[in-house]
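The other protein chains are all here in position, but one chain of the complex has been omitted.
Here is chain A:
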Amino acid sequence: MNILVRIKRYDPERDAKPYWDEFRVDVEPIDRLLDTLNTIKWTMDGTLTYRRSCAHGVCGSDAMRINGRNRLACKVLMRDVGKKVTIEPMLGYSVIKDLVIDMDRFFDKYRSIKPYLITHDNEPGTERLQSPEQRAIYDEGTKCILCGACTGSCPSIWGNPDWVGPASIVNAHRFIFDSRDQGGAERLNLLSNKDGVWRCRTIFNCADACPRNIPVTDLIEQVKRAIVYGGPEEA
């Protein structure tokens, strides 16, 4: 089938401002949108620029705004996009070139919530014990691939780029609710301010955008409750 692909282009060395470019591409229904971008790059316009790596939804490189929603280009099939598809860089980030956004600030925010296991006790000779139930409590957050789709879909980020954003909170949750971790209070303190969890207005865009189906908004709400009640609730 033949599809019209509209792409928002911007090359800082050539363009004063972004513009819309169009390509007509023959595709198979089960081609990924990433395959279509590759077809354009490899056979039509070598200057088209985007990130990609694993091509099956686990590395998080190719998050972009596809028909108005943040998706991974390698998880969207051409049969599902219609006769015309519109592709833009994600909102909420500065654009480096075409679909490539600057992720540095995103990763700075991730770092700010101390995304690592904090323990004060000596390590045992073998593994620390954790029951399957304790493990299940924080399972959802461990799926995060840091693609930035949730953060780039959030109106609170669009309005205030300093906000820590949903991805960072998901990763804070992953540790706050891990029975082995002893840094929960520290992280809750970091997140209890106007640029922390409270700028979340439960809009649910983040949960819709997540390519890993993480219930992002729920996890943020759990962190809010943990702040109010002084610690994670027992499941």
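Keep this in mind: a contact is a pair of C-beta atoms (placed from the backbone, for glycine too) under 8 Å apart; a residue touches a chain by one contact, two chains touch by 3 or more; residues count from 1.
By our rule, contacts and distances are computed from a predicted model.
When the unshown chain is looked up in UniProt, the name that turns up among "Simple sugar transport system permease protein", "Succinate dehydrogenase flavoprotein subunit", "Na+/H+ antiporter subunit G" or "protein-glutamate methylesterase" is "Succinate dehydrogenase flavoprotein subunit".
Touch with the chain that is not drawn comes from one residue among A:36, A:61 or A:217, which is A:61. Note that of A:52, A:109 or A:173, the residue touching the chain absent from this view is A:52.
Of the candidate positions A:25, A:146, A:206 or A:220, contact with the unshown chain belongs to A:146. In the full complex, chain A makes contact with the omitted chain through residues 11-14, 30, 32, 41-43, 45-47, 49-61, 75, 77, 96-97, 100, 103, 107, 111, 114-117, 123, 125-132, 134-135, 138-139, 142-146, 175, 178, 180-181.
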